[in-house]
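If you scroll down you'll find the structure; I have some questions about it.
Only one protein chain is missing; all other protein chains are in place.
Moving on, here comes chain A:
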Amino acid sequence: MTPRQSSGRRLVPAYLATGGRARPSRNTLDRLTLLHSVGMPITSEVRPEEHRILELLQPGALSLAEVAAHLHLPVSVVKVLVADLVDAGRLHARVPIPEAEQFDRQILERVLDGLRSLKS
């Protein structure tokens, strides 16, 4: 994850996006949280960085990590922005689709034990 594609030193620091806050108002967000726009009209009180997020999500959903990469911002900062937008009702955040369920090792072992005991 490169901070910025151009080689130069950043001109605008990340803390400016949130006014220095890094603690999101909700702690349910993580890198894989899927975001999609509610489709509310973007009014003028939306700050530029929020505007960009909503614009990015206009065509479809993206994960929070992807949004962060598009904005060249740290994930922690994007979390704060996204949490604000979710609070304002402009975004839906969805828990990531869980990974395929792993089999429970204990059950498998007990089944195996059961089979063995049947066999013997």
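As a working rule, contacts are C-beta pairs under 8 Å (C-beta built on N, C-alpha and C of every residue); 3 or more make two chains touch, one makes a residue touch a chain; residues count from 1.
Throughout what follows, contacts and distances are computed from a predicted model.
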Missing subunit (named according to UniProt) among the choices "histidine kinase", "NitT/TauT family transport system permease protein", "Amino acid/amide ABC transporter membrane protein 1 (HAAT family)" or "NADH-quinone oxidoreductase subunit C/D": "histidine kinase"
Residues from chain A at the interface with the omitted partner, ascending: 1, 3, 6-24, 27, 30-31, 34, 36, 39, 41-44, 48-49, 51-52, 55, 58-62, 66, 70-77, 79, 94, 97
